[in-house]
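Quick notes on the structure that follows.
Only one protein chain is missing from this complex, and each of the others stays in its spot.
Each chain gets a letter, A, B and C, in the order it is written, and its residues are counted from 1.
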Amino acid sequence: MTTWTLSGALNRALHDSLTADDRVLVFGEDVGVSGGVFRVTDGLQTAFGDRRVFDTPISEAGIVGTAVGLCFAGWRPVVELQFDAFSYPALEQVIDHVAKMHMRTRGRVGMPITIRIPSFGGIKGKEHHGESPETYYAHTAGLKVVVPSSALDGYTLLRHAIADPDPVIVLEPKARYWAKEDGELADGAGIGAGRILRDGTDVTLVSYGSMVARAREAADALAEKGVEARVVDLRCLSPLDDELLQRCAEETGRIVVIHEAPRHVGVGAEVAARVMELAFDSLAAPVQRVTGWDAPYPPASLEDGYLPSVERIVAAAQRTVAY
Amino acid sequence: MTTWTLSGALNRALHDSLTADDRVLVFGEDVGVSGGVFRVTDGLQTAFGDRRVFDTPISEAGIVGTAVGLCFAGWRPVVELQFDAFSYPALEQVIDHVAKMHMRTRGRVGMPITIRIPSFGGIKGKEHHGESPETYYAHTAGLKVVVPSSALDGYTLLRHAIADPDPVIVLEPKARYWAKEDGELADGAGIGAGRILRDGTDVTLVSYGSMVARAREAADALAEKGVEARVVDLRCLSPLDDELLQRCAEETGRIVVIHEAPRHVGVGAEVAARVMELAFDSLAAPVQRVTGWDAPYPPASLEDGYLPSVERIVAAAQRTVAY
Amino acid sequence: MAASAPDHPAERPAHWAGSEPARILAPDGTAVGDTAVGLEPEDLRALLRWMVLARRLDQECIALQRQGQLTVYPGFEGQEAAQVGSATALGATDFVWPTFRELAAALVRSVDPVQYLQYHRGTWHGGPYDPRATRFGPICIPIATQIVHAAGYALGQQLDGTDAASIAYFGDGATSEGDFHEAANLAGVWRLPMVLFCQNNGWAISVPTAKQTAGEIWRRAEGYGFPGVRVDGNDVLAVYAATREALDRARRGEGATLIEAMTYRIGAHSTADDAGRYRADPEVEAARAFDPIARFRTWLLAAGHADEEYVAACEREAEAFALEVREGVIATAAPPAEWQFDWVYAAPPATFERMRGEALA
Partner (left out) sequence: MAASAPDHPAERPAHWAGSEPARILAPDGTAVGDTAVGLEPEDLRALLRWMVLARRLDQECIALQRQGQLTVYPGFEGQEAAQVGSATALGATDFVWPTFRELAAALVRSVDPVQYLQYHRGTWHGGPYDPRATRFGPICIPIATQIVHAAGYALGQQLDGTDAASIAYFGDGATSEGDFHEAANLAGVWRLPMVLFCQNNGWAISVPTAKQTAGEIWRRAEGYGFPGVRVDGNDVLAVYAATREALDRARRGEGATLIEAMTYRIGAHSTADDAGRYRADPEVEAARAFDPIARFRTWLLAAGHADEEYVAACEREAEAFALEVREGVIATAAPPAEWQFDWVYAAPPATFERMRGEALA
């Protein structure tokens, strides 16, 4: 059995994808010679050459637009946008072109593009380095959006993303890059499937990315208080796993959704709305949202007060149970 | 009593704001000499000179970034981004700077910027001319987002937006620019307040922009079927009028939310989630969402099948009532 | 690029001021440069034929729009030489990245005009024709964004070691966008096989080039490390020669070229635009003196490469062609409702399929 970090597992996923398909290209800012600010592309240029793994100028719209053109030439681009907030200069290319090209060409030109974005907070980073951009991508029809929460699943999701014929946004939780997990890398569950990480019957804690670990901590804390919480890792924010959400609502009757992003029009709202649509009669309490505040991501020293804490999750779960 | 079009009322709002405050500037693509593709800035350059009302190059990030710099110099910029999809090149400036500058400077530098964006569909326009960008803006903390649904309220909301010390995104429903309304222009309800346009006790139809007119049509149709529908115009998507939503949920027990944007992580999800949080026990049925499909905005000839129709709204209302 | 003597400067459109554009034929049709651009007489005749067909089709499209058969339509009268000359210079495997105004170039690349016009009929979006088969990219409305796609495609060719190049068409207004710059910088630093072809028609809707930028657009190239040329965009031979030279450079692995083709937008921005609000008729009338078709026809006849009968035949063909396209357009029906969903995803998720079911129920 091997021990993996998320960074290492993602690196291996890129390595294996580059090996499996010689049309796969990896490029972005500092991904080549230096191997990426989070080492996710470490060693790839040495292994596959600077034709397939290369550095780009600081040009996010250029990087994504280049990927669009490469798809017309039959390539399969995997690009990195260095940090969450630095993906915004490319939003026009993503929304107007990447997400729509397959439809506007009536399926004649696919966009098998993977856009990797180190995202979310929790690393006491500078401003613009702790944003949660998932709403912008998940709301954009034509994209698929995945968020790994652990090393092994990071490998699985990135392999699936690169193999997928549609554009996939991979939001990698920076705060988990160095978190370790034991096990073997495997193909695993595909895009669109969520997973239950801990079973429970009283309440379901739904989250993704770094918040999954907090949800598990909260579940432990709740267990001591006699509350059996189920922990769901969404894995994929577009599409959402409706069946799983419905099942959890029916089986536990109580849902708490947790994310770092601001609450207003966040993915938690979608989860709440869907759960209500899919299992209204099973709901014993309103879906609770434990999220970042509707405010810009704070400086490092206020970060802990912004991110959903185990205490806030536990309190929300207790509110639903007591409801 | 005067008859106003939305385009004319917005034009008057700009005129009156330029008169009221000589720090107000109006600029954007084709807003000067030609008076804007929808005539909203017609005659303003003649009236106020090309120092205060001027054309810019085709440079959306440049337009919004320029507005940021102008605020540091004590100006109050009102910019136009020509169409919904053409606001995307400026998203980085909006999200990273416009929305955050007041906080990052601890209130020392305000961003009294108004960004006008002709938005939404229903005009059988070309692609990229029918998008509903509200989710991108409403989710972004630090912004305020308003959507007028009629001429008179368009005047009111734009005057409030320009006078507001915070950045306000004004999404103008193209499909309503030429719709007429009789009455006098007035100061009216401010940002953050929704309004009830028709009272009803069986169900509340919540919408904004062009969909408000459809909701009213649906209410008429429902009345004939013996269902008394209340019609709410949100007016403001960030912040949302919590009190009004709660009251409507408590008083009608049933909510249908309607918008043109794709459903997934749309404003309708936020309305549903809030209503559940604010009035769970009053809800007799799950909140219904009648929205555009989770697909790119279609070509003109498929537009009618994409936009929420009166029939779909009526059917959803009947489902909730029959629930 | 070598500049030739100025012609009656007084009459020139304002935005032609500054550096003299390279020119082979003077506006009056007399040769002022080397007309041996490497085209056979039949190819030279084809230049005239395409320009005549294109202009006639443009008129037909405007008529179709007025009759409610097309939605808003952006005409290209006056830009026939810029589009036909450059498109004629392309090799079979080169890929075109157009804006929304390159119908003339599309014809030369044998894109079916009826398929193309599905876009303006509102029956489909960007790529109603097959962009791969025609090597003509989707019609692109977001200004300057297609230039980056052209760079990506050119990179793809470079990686595959083909000798195909990209040509990106864009307007004077597009040069103000960040995407123009990012594409140009990548083209330079990666020595991409591509041509950045700017049709400077003097206007961006209501904004004249002088309010768009203070520099001369072709001069931007040096800052990116590749050559820029300014050419008379209404001189089809000069446009052909400049584009051909740029493509040869690209194939030799010498990288990109920026071509600024000086032309003029005779019509309004589109059928939805009232140009009277921002420009005076005399300016338009003066510009007509530089008509690209008359100029080339005069020379072609004088040089004996074609006779009046050929010209007449082109016009007859154009009439028939316009009629044929009209019928095709009118016969184009609305797509079935399923098309709203059929290609959103290549691998549609179950959740998406459920919504499709809800919609089409």
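Definition applied: a residue touches a chain if its C-beta (ideal position, glycine included) is under 8 Å from a C-beta of that chain, and two chains touch if they have at least 3 such contacts.
Fair warning: this is a prediction, and the values are worked out from it, not measured in the lab.
Undergrad: Given that one chain is not shown, which residue among A:20, A:47, A:186 or A:302 touches it?
TA: A:302
Undergrad: If I consider the whole complex, including the chain that's not displayed, which of B:240, B:267, B:285 or B:321 touches that chain?
TA: B:240
Undergrad: Taking the entire complex into account, which one of B:14, B:78 or B:101 touches the absent chain?
TA: B:101
Undergrad: Considering the whole complex, which of B:26, B:191 or B:231 touches the chain not shown?
TA: The one listed residue touching the chain not shown is B:191.
Undergrad: I'm checking contacts with the chain that's been left out. Which of C:12, C:109, C:211 or C:356 qualifies?
TA: Final answer for the missing-chain contact: C:211.
Undergrad: Per the definition of touch given earlier, which of B:61, B:85, B:123 or B:249 contacts the omitted chain?
TA: Within the whole complex, the residue contacting the unshown chain is B:61.
Undergrad: For chain B, which residues lie in contact with the unshown chain of the complex?
TA: On the chain B side, contact with the omitted chain comes from 25, 51, 56-57, 59, 61-62, 64-75, 89, 92-93, 96-97, 100-110, 112, 141-142, 144, 164-166, 191-192, 239-243.
Undergrad: Please give every residue of chain C in contact with the chain that is not shown.
TA: 175-182, 185, 188-189, 191, 211-217, 219-226, 255
Undergrad: Just the residue numbers, please: which parts of chain A touch the chain that's not shown?
TA: 29-30, 32-35, 37, 55, 57-62, 85-86, 88-89, 124-129, 263, 293-296, 298-302, 305-306
To be clear about the criterion, only the chains that are shown with their structure count from here on.
Undergrad: So which chain is the furthest away from chain C, centre to centre on CA atoms?
TA: Chain centre farthest from chain C's centre: A.
Undergrad: Of the chains shown, whose Cα mean is nearest the mean of all protein Cα atoms?
TA: Centre-most chain by C-alpha means: B.
Undergrad: Taking each chain's centre as the mean of its CA atoms, how far is chain B from chain C in angstrom?
TA: Distance between chain centres, rounded to whole Å: 37 Å.
Undergrad: Find the geometric centre of each of chain A and chain C from their Cα atoms only, then give the gap between the two centres in Å, rounded to an integer.
TA: So the centroids are 41 Å from each other.
Undergrad: For chain A versus chain B, what separation do you get between their C-alpha means, in angstrom?
TA: Going by mean C-alpha positions, chain A sits 30 Å from chain B.
Undergrad: Which positions in chain C touch two or more other chains at once?
TA: 124-126, 142, 178-179, 339, 344, 352
Undergrad: Mind pulling the chain B residues that touch 2 or more other chains?
TA: As it turns out, chain B has residues touching two or more other chains at 61, 85, 88-89, 127-128, 293-296.
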